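For this depiction, one protein chain was excluded, whereas all remaining protein chains were kept in their positions.
So, subunit A:
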Amino acid sequence: MRNQIIAKAAAVAMTALVPGIAFAGGPVDEELVIDGEIQMITRAAPPEGHPLDEVLSGWLYRTEETRLLETDTFENPGMLEVQDGADLWNTVDGSAGKSCASCHGDAEESMAGVGASFPKWDEASNRPINVELQINKCRTEEMGAEAYKFDAPEQKALTAYVKHQSLGTPVAIDLAEGHMQSWWEKGNELYYTRTGQLNLSCASCHEQNNGNYIRADHLSQGNVNGFPTYRLKQASLVSLHNRFRGCIRDTRAEFPAAFSDELMALEVYVTWRGTGLSVETPAVRQ
């Protein structure tokens, strides 16, 4: 509690000291239109039980230069890797002699809107499944190929390519499937659990302080509708579980493995928190 008060006081002091500089905080009042055609939803009414009044895309918290990069699919540097994903979609791999396209055909048709509904319930493994794991499942069970290792360039590119086919579609996951509700509850609990030497929970930054600065970084609501996201810092696509781990590491805690039960529960819960926002993959962030 004391930390929060200090952080808020610091933010107030900063804005008071440098009036007129446009980094006072808070999301901008702008509309995101991609290629002058696709109207994106960056502000949505929250689903029932959501703690915030309005669900906001992280795009609204970025600087003008960063925001503009996302408005043009040509300038968006993440599209280079999406293009690699398109090549992988059509590349035969594994002992069955199949590519993604052998079963799913043209991704622009077969994958349209699909990314917006992940994570889904997977009956066979009795846990939620995200796009990365679904790709690995197809590879091992249908193609006779090896599963991609976490954050392999191919995994990020193909995941981004699949999710990009839902560009503009509002995020909507089905919590009524299987045991999704209990994973949501587990994710909810993790979201509010303070961890690490800094004793921060996800909510400390993204719920209680979104719009404020944590040192030089402008805190967003932490919605995940743009993942895999192109981060200028890494100059490449960053996967959701990489970002989760990065955040947890920054609280100086030990971080769970990618696709572990903890992070899958968190993915279910945090994806739900962004319900109604357009899929922005590949979003461009700082």
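We adopt the following convention: a residue touches a chain if its C-beta (ideal position, glycine included) is under 8 Å from a C-beta of that chain, and two chains touch if they have at least 3 such contacts; residues count from 1.
By definition in this document, contacts and distances are computed from a predicted model.
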{"item": "Chain excluded from display, named as in UniProt, from \"Molybdopterin oxidoreductase\", \"Putrescine-binding periplasmic protein\", \"Sulfur-oxidizing protein SoxZ\" or \"Nitrate ABC transporter permease\"", "value": "\"Sulfur-oxidizing protein SoxZ\""}
{"item": "Full-complex contact with the absent chain, from A:P77, A:G94, A:G113 or A:G168", "value": "A:P77"}
{"item": "Absent chain, residues of subunit A that touch it", "value": "74-75, 77, 80, 83, 235"}
